[in-house]
Structure formats: structure tokens, C-alpha cells
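Note that this complex is displayed minus one protein chain, with the remaining chains in position.
Chain lettering (A, B and C) follows the sequence in which the chains are written, and residue indices restart at 1 in each chain.
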Amino acid sequence: MYSEKVMEHFTNPRNVGEIADADAIGQVGNPKCGDIMKMYFKIENDVIVDVKFKTFGCGSAIASSSMATELIKGKTIDEALALSNRAVADALDGLPPVKMHCSVLAEEAIKSAMFDFAQRHQREFEGLKGYQPPTGDEDHHDHGEEE
Amino acid sequence: MYSEKVMEHFTNPRNVGEIADADAIGQVGNPKCGDIMKMYFKIENDVIVDVKFKTFGCGSAIASSSMATELIKGKTIDEALALSNRAVADALDGLPPVKMHCSVLAEEAIKSAMFDFAQRHQREFEGLKGYQPPTGDEDHHDHGEEE
Amino acid sequence: MNVYLDYSATTPVKPEVLEAMMPFLTQQYGNPSSLHRFGRESRKAVDVARDQIAKTLNASPDEIFFTGGGSEADNWAIKGTAYALQSKGRHIITTAIEHHAVLHACEYLEKEGFQVTYLPVDESGLISLEDLKNAIKSDTILISVMYANNEIGTIQPIEEIGRIAREHRVLFHTDAVQTYGHLVMDTKQLPVDMISISAHKLYGPKGVGALYLRKGVRIHNLIHGGGQEKKKRAGTENIAGIVGFGKAAELAYTDVEAHDQRLTALRDNLKNRLMETIPYTRLNGHPERRLCNNVNLSFEFIEGESMLLSLDMVGIGASSGSACTSGSLDPSHVLLAIGLSHEIAHGSLRLTLGDMTTQEEIDYVVEQLPPIVQRLRDMSPLYEQVKEGNR
Partner (left out) sequence: MNVYLDYSATTPVKPEVLEAMMPFLTQQYGNPSSLHRFGRESRKAVDVARDQIAKTLNASPDEIFFTGGGSEADNWAIKGTAYALQSKGRHIITTAIEHHAVLHACEYLEKEGFQVTYLPVDESGLISLEDLKNAIKSDTILISVMYANNEIGTIQPIEEIGRIAREHRVLFHTDAVQTYGHLVMDTKQLPVDMISISAHKLYGPKGVGALYLRKGVRIHNLIHGGGQEKKKRAGTENIAGIVGFGKAAELAYTDVEAHDQRLTALRDNLKNRLMETIPYTRLNGHPERRLCNNVNLSFEFIEGESMLLSLDMVGIGASSGSACTSGSLDPSHVLLAIGLSHEIAHGSLRLTLGDMTTQEEIDYVVEQLPPIVQRLRDMSPLYEQVKEGNR
């Protein structure tokens, strides 16, 4: 079902944890759907110098968190905002169709944190144009269910 | 499916054949249902001194013909008319429910022949009271089919 | 000598097929719906089997849905289409010679308010394309015509039927239970929407079949429940059965031409020699357009069951369209539909050949059958006239 890459990141997830004095925090998902992702960022000169996550969710949610945080560590905010869910899934050698939403969640967690950063510092970022923070209540993901 | 007795009578049927100068002939069944039984009788002083049959039909029809003719050979007409289909089936150690009509056919073949004899000789027999010769067209037997 | 000539009734499981099944009757027992390793092994095995079957039909694996047999596939195709499209129309066209799985499903639907046209067949068992065209109405929702008949072996012009169905935008189902393993069916070429197949007719296990459902064709489920078979057919999968089916299909289509040639030769040898030796015999079904393994003969003046019993006593397993073999009143609806009288229909014998059939077995049957027929004729009141020269 899962690629080896997914299993490897699930078994040894990178960047698990919290950052006490985080410069930005993002949280997406809701317990109803079975996944919540929370990301903590340390940002210096618009560069992500550290990132940690906590995830309540299935194997691919954990692996996606791990992979996404790896992919943006050391990158600029703009680069991080350019990360697509597809890129996360690809880096994991793919996700089953019903699990693609986990990669979407990772992308959204990053955006949510960067939005937090932008608000805290009154900044604007190209990648956040038109961004609406999730209310946390809606079912905004599609499990890709067959009819 | 069939008892050993049925198989034995099917394999070695008694009294197969015709009687050229028969005193009575009875034929019942119709090809539509897949069985025709024809019986030939030699009768002396109301005693069945010889009987032969020809049957187009399934294994139990042939076995029933064989057994029925055996059971009435040497018997009086009244005794022959008293033979029930149940007695034929019992003598064969039973017939499957869907095949009980074969024993009915044997009983009817005997009655039909005795009716022929009664008509030829203007006789009346207790066992033929109310007897209606079959038209040969109707489906007068029940294959005991389940719903 | 034991000679099995009833391959159209069912076939033995090939050793390679059983070998493929064994792991799933022993250590690999997981439920494919389970996430753990026990389940994943089973899931993979089902996928492989689906691929194997899809390949033989030149179909996509997601067009193959496993069922509990050919009858279920037939019922699903027919009732599933009927209920899904009843708002569009309630008229179904089928033939008078379908297998009971199709016929009785149609008769059931008639009681539920559908109309069914049963196309007649000619004396060789073929439907007429003109009849078919004339039967199509504005509310026709389904045409179901079997690929080859299980009793007389006649092969219908499925491609032409499919084209007519397409022209009239009517869904087309074919019961190919008897065809699968004998004829190449290329779903990329054949204009069919649904195909029923069954494993136990081609050296796979009993109790597993499949419905080919062309992508985009939507019918109602017959068995609702769990998410198996892409939510189209619920129930824990018969893994061993499905694996066996896949393997059997793969084997059957490894060299189907050689199979066809070998059986055709044996079949013709058997048929010709019996017809030459036994008078008052007729061949039922089409002389050329017939399954490579099917011989169906009627021997006048005798009844089928007594023939089967006699054959059985010398070790030969065959079948008959006589009512007396089924416990029903009328002989085979197929034999009546091709115009046989009840009398002659009752005297039919079906010999169906298979991969294990040998020339020696054929020789044995040719030796054993004529005296059996003669003995029964000698017992038959219908034969008297013949002997007396009245025919």
C-alpha cells in the first residue's frame, strides 16, 4: 500500500517536536477527519532555520509532515510557500489516491504557519495571495473515495 | 440417487418384449413427458399367465415396468388391479420423489390393459370402478417438482 | 475405464491452478481489506488475478469484478441494469435459449413489471439479426445474448449483435460462461458492455466468476455491503478461488488456437463416427458455428436419462437435455427452441470434451454407445414401428 519511502518516514520521522519560542505556528486539519498537523517554525532573515511538527493522523499524514518539513528546512519563505502537495507526495515516491489529502494537509500547514508569520510581522508574500486561513471546522479535504 | 434394486431392474429388466397374440394391451404416458409404457398380457381363467412390456423412459420408468410386471405375473386380474404404485416403489426399495410418477405409470399401464381386457370380453372388475382411460394427451402425472 | 465427457457441466481443477491456490488455503489467509501484512499478501494476489483475467479479455483490470460464479454475474448484469435504468425504460431483449441464470432473472423481472422479448432461434440455434432489430423499442434498456450455448454449442454473431446494440444505444450483455477459455474475446474490438464468465468451466475452482463491466457503464449492485471490488460487489473475497481463476484463465489463453484445433479434431471424430454407426441420429446445434468441445446428438425412440445411466455403468459421464434428468416436466428449453419435438428432445445426449480428453477415450465411447442405444431401442415401444418398417 505505502511506498518504502513513506514507511521509512513514518518509522523515523524527521523534525518531530515543538519549538518553544517559535516565530510561526500553523495548524490544520481536524480530529473529525482523523488528521491534525501542527508545525512550528524558527525563521531568520526570511529563511527557515528550524521546523518541527506534531501530527495526529495516519501513516501517510506523519510521513507527509516529515517529508514536507525536510523539504523546506533551510529554504526561504517564498520557496516554502511554493511547495506543492504533489511535490511532497512525489518525494515520498507517491501516495495512494485515498491518501493524497495528507500531502495537501502538509502544504496547508506550511501556508498556515507562513500566514501566522505574515500577520505577526505585517508582511505580505506572493505565495499567500488570496490565502484564506482554514476555520478548522469544515471538511476541506477529499479522501478521493470511489463512488 | 437410485436404490440398488432400481439399478438392478434397470440393468436386467424382467419381462421385456411383446406378446404377438396378447389378450390385453395397455399403453400410458406420452412422449412429451418422456415416458411411454406399453404392457402386453396373456390371460387364462382371469389369471395373468404372461406379461411383457416395452418402455420409453428414464431408468426408474424401466425399473418400475420390470418390477410391476414381476409382481403381477401369475396373479389374478383382481390382484393385479389391487397393485398400488406405492407397492411398486416399495418393492424397488423406494424411488426419488421426482420419480414417483414412474410407479404411477406402471399402475396405470396395468389398469389400462385390464380395461382393454374388460372391454374385449364385456366384463366388469371391482378394481376398474370409475376408471377413465387416459386420453394420451394430458399431462396427468406430477413430477413432484419443488417450487 | 472412466471417461469424463461433461466438461461443459464443470471441469477438473488443473494441478497448476491448485498449486497457485494452495498458499491462500494455508499460510496466507489474511483478509485483503486488512492493513497488515497478512492482508496485504491477499490484496496483492487478488490484483494479480484481476490482471490475468483482464489481459485475456484485453480489458483494463478495473473493468473486472469478481463474483461467486457465473449465475451471480448473469443476475447482476441483468437485474443491475434493469434497476439502474428503469426510469429510462423497462424493456429487455434476450433469447429463448439462454442459460436459466439469464432466463429466470428475466422472468423474475417480468413479475416486477419489466417487459422481456425472448428472441426465437432457427433450427441451428442462431438468432436472426432482423428479429433483434425489430424487437428494439424506444424503452429497450438491455440486450442479453449468450455467446455460445451450453447445450448445443451454437455460437451467436456477438459482434454484429453488439453493433446493433450500439447503434440503438442499448446496453449489451453476453453470457460467455461457455465461451471463455475457448474463444478469444477482445473487449477493445467487441462492442459488448458486460460479459459474464465462470472459473469452473475452464479448469478453475467452482464458486467464483466475474463480470466484465465496461468503464463508464453503471449498473446497480446485486450484493451491497463492504467496499470490496471497488464498492461494486461486497463480501470478503474468495482469495483462493480468485487466484485459481486468474491462473486458469492465463493457462487457457496461453495457446488457445492449439486447444481449439485439438478439441475440434477430437470432437469431429467422435461426432462423425457416432452418426455413422447409429441410425436415426441427428446433430443438434450449428454444424460449423459451434464450440470446439461440444457434441449434441439426438437418438430417436429412446430417453436420455436411461442412456446416461447406461453410460455411467460403463464409466462414461455425459449429460442430456431430457426432462427426466432434471426432475422437471419439459425437456430442455433449448432443444425445444430449435424445433425438436418433445420425443426427440428427450433422446438427446451431450458429450463435451476437454483438455484431458484423449483419442482413446473417444474410441471407448464409440465402442460403448451403439449397443446401449440399441438395447434401449429394443425396449422402446416407439421403436416397434421402425422395426415393422412403418418408417
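Miscellaneous remarks
We take it that a residue touches a chain if its C-beta (ideal position, glycine included) is under 8 Å from a C-beta of that chain, and two chains touch if they have at least 3 such contacts.
This is a predicted model, so every value here is computed, not measured.
Of the candidate positions C:Ile158, C:Leu171 or C:Val208, contact with the unshown chain belongs to C:Val208.
From the options C:Asn221, C:Asn269 or C:Gln374, the residue with contact to the unseen chain in the full assembly is C:Asn221. The chain not shown here touches subunit A at positions 2, 7, 10-11, 13, 16, 18, 27, 31-38, 54-59, 61-62, 96, 98-99, 139, 143-145. For subunit C, the residues touching the chain absent from view are 4, 6, 9-13, 18, 21, 25-27, 29-31, 33-39, 67-72, 74-75, 83, 99-102, 104-105, 107-108, 112, 198, 200, 205-208, 220-227, 234-241, 305, 308-309, 311-312, 315-320, 325-328.
In this text, only the chains that are shown with their structure count from here on.
The centroid of the Cα atoms in subunit A and the matching centroid in subunit B are 90 Å apart. Put simply, the C-alpha centre of subunit B and that of subunit C have 39 angstrom between them. Chain contacts: subunit A has no residue touching two or more partner chains. Counting partners per residue, subunit C has no residue that reaches two or more other chains.
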